[in-house]
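A single protein chain has been omitted; all remaining protein chains appear in their positions.
Then we have chain A:
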């Protein structure tokens, strides 16, 4: 019993404990003050004082709307779109006699648009609601008034309730751990949903409460917790427990966070501290924002411009109208007597010309409303949905193993995928599979392990690329398959026939090999968990590395199968007899791993009663500790370690030492003294004590563990960076791990210069240790700030100097990698250093932020988004990435193993990181192209149409008479021009998917927003105006006055209208045909079908009774069709409207080709000459140019 207790204390010796102690004086003194006012009455939630506090219940809602506010709120959202609002106003006004056309024709499309979008919103929100309901209704056991635990729903929990949580259940709220099924009040927690880490974390209760281990003991338990207010910091907690008249400090070690899971512990008792939205995880969740793509935002601007045009045009119109109207009566005489100005209604009253002009202004606003494409929103909506269907059904983004296709959860952002400038990526589970694999080892100076790592492959492929120009990706893929994926045991990929299957006994240094694996099997803190049915043993370890070691040891004959507080049980293969024997090691001490010590040791007594110190640690510290005489294979091992590190592996040095009883006794005394001391520098004393025993070690070898990357990650990152996309990695991992991964996925390269910003530098630690913090808390944070500032400035100056030197030497620019840790990030993100930090970060090729909290991730994302103003994409898989996903312009969730939170918060979900390449380079590129083309074209066609109306107005003394029949106008956007645009938006592709992937440079078009730049937009607009001028003036000049047929009939209002309209329909559709790059029969069908439909429509509409068709009655059949002039004018006008764009494009493709032009050309030429391997020389030149530009973009 006593032993066990001791062991418990041992476990609780974690670094944060010391933090609490040292910070107790300053932080805890603030309790009760502002920001630290929360009070929880444990086991007494009905206490009148507790009721008075009115803390929120445990009900959680993540929905955007409620049933009540859905209609008004979503309508409001809808009418935030300027165009929608405009059309609403127009629809209202169009019921008045002011309208130049019928009200229905405006109202109907608007209703459809709004209805469709609202339905979409409703469905999305309903899904969220269902999740909430599920979470709120989960069951938990609560201690009730009748002194028993009873089941209740999560949402009924109140602050102060005592709950009992069983193994593998989620915690319903933030709890204070009171006690657990273990005597010492420890429990294991999996925080995957919070930080994405799958390893178990240890929590422990205060000693005073750890005895409350059965239901009855809560009968008279009463305590009060005073603590900080709800906040989003997952890694800190400040509070005090008032129990039995005494105060006890509380730290994050006693807090069990909502959405984490109880593991390896039968049950725990906890007191509810934060409920519902006050919990840390909910505080971390930022509200799901309605995301809108850049293009859409710019589209709004264009619509503003169009509005200004509209108002200007209307104003000009009404100004002249006013003058004309006023002149109708002068000196009592009627000018245009045929209009009866003496009997005019208010709208034409010459006596009140300004008023008439004002009314006319309103009419004109409606009339020229055709400048603003109402169907644009619907069409884009439709196109995006269809595009997402394409994305969802892409076979190349389907992941067979988990049966998951890609999934576009919101279709708003498709085109944004084509413009991504910075990718912010989570590491665990996103870049890596979140499993460590033991791949290599160096024992006694001999390297074992034949596995090939990702990095080695990447290096190899890079070398190969240097020799041949063509893509070796297929070859690469094959070699990968051979190299990696056959491993059947998770965490173990060690292939070496010399070691496997007990063969190691035949190796010359077999005794060392035995010791080596023994260390692996003993020196850890993992817990075995045997499956009762199969007898297989799995391990729960604090870090995946450890699990990998234990698994490796097991696979090679040293099976660790049991642990008590004092002993470790192994099945061991004896190298002399070759038989399996059970061995029990008595565990004496564990010298824990800490980031400053960078090593871990255990002291055990072997069955032979031998005292052993087994140690593993980072090479930087371990080699110093080796015994003088025992350095036989130090050189080889070092050499191997360097090789492993280059290969992106995590290495640890394994060593041991035999202790004599005397030495151990002496040391233990000292060590225990240090441990029980209560001075502030206890940790330092303990470390020093540990240091004393960890010396004169005997080197055994080194291990190399691969943090296994997902398939295709380095290639994908490589491609993406070729496409000019910057990649940042934001991870909760340790710095070393993050850096290793950086290397593994070719984010960092050996030739890069690293800038590391950290607060773990010796002087800061020294400051902390000296206790200055206690006396001058302000001073300490100031010192940290200063240190960060200094490091940032140094980094920048480094880059500048490097740049200067490189600019003289041109080519050999040194790339920089920035690595920053969480604490420094906290300071860097403060106002004062934000700019500096950002400047530094943007100048670095890769940025890695380690130890970052979800909130920090989100803040970094926001910083990048705001400062660059470019599109950011974040990708992640765990609940800890949710904030980041929501903050970024696009959130991509990996629908992997780690639950669905990330996917639910994301805009796109893919199964594997490598699909990102296709998602961005192919779909993103296409969607961006399509949408931007589509929008430009939309404006073009509406401007063409709208301006013909305006020109005509000018000839009707701006009276507001439209040139066309009402129904021609209403159908313009619906039937005659809309389908081809939609077809363009769905099917058009400049180059095929294969070429998109082959030439990532193409992607730059999107990043630089070339296709939707202002010049291009205005180009299209001007083109529209030119087209309208051509249509109107060519038509009128060639048709008006003289007879237009053999029988002497002249052109009247109806005929002119039809002719102009025909020209517009032809021009607009042919323009589309010119703009399309990729024809399918669907496009042909829509384009020519639209034109044909116009004629069919005319015939049908013209043949129904003249009461309905009015001016359109038989106009085509009787009047236009027999006239040769009509057809000739159409032909002339159409060709003329096409000429400006056509010659511009001809000129551009010949003399200033864009990237896709080059590639199209190449494809054409390639197919002609069957010599696709060689690029035409011209294309080469251009590509070189591009390459240079790309390099210039880089810092």
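FYI, a residue touches a chain if its C-beta (ideal position, glycine included) is under 8 Å from a C-beta of that chain, and two chains touch if they have at least 3 such contacts; residues count from 1.
The definition used in the following text is that contacts and distances are computed from a predicted model.
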{"item": "UniProt protein name of the chain not shown, from \"ALA-interacting subunit\", \"Aspartate--tRNA ligase, cytoplasmic\", \"RNI-like protein\" or \"DNA topoisomerase 6 subunit A\"", "value": "\"ALA-interacting subunit\""}
{"item": "Sole contact to the chain not displayed, among A:95, A:126, A:235 or A:337", "value": "A:337"}
{"item": "Residues belonging to chain A that touch the chain removed from view", "value": "100, 333-340, 343-345, 347-348, 462, 465-466, 469, 471, 718, 720-726, 746, 815, 845-846, 955-957, 959-961, 963, 1000-1001, 1034, 1036-1057, 1105-1107, 1110, 1113-1114, 1118-1119, 1123-1125, 1128-1129, 1131-1132, 1135-1136, 1139, 1143, 1146-1147, 1150-1151, 1175, 1177-1187, 1190-1191, 1194-1195"}
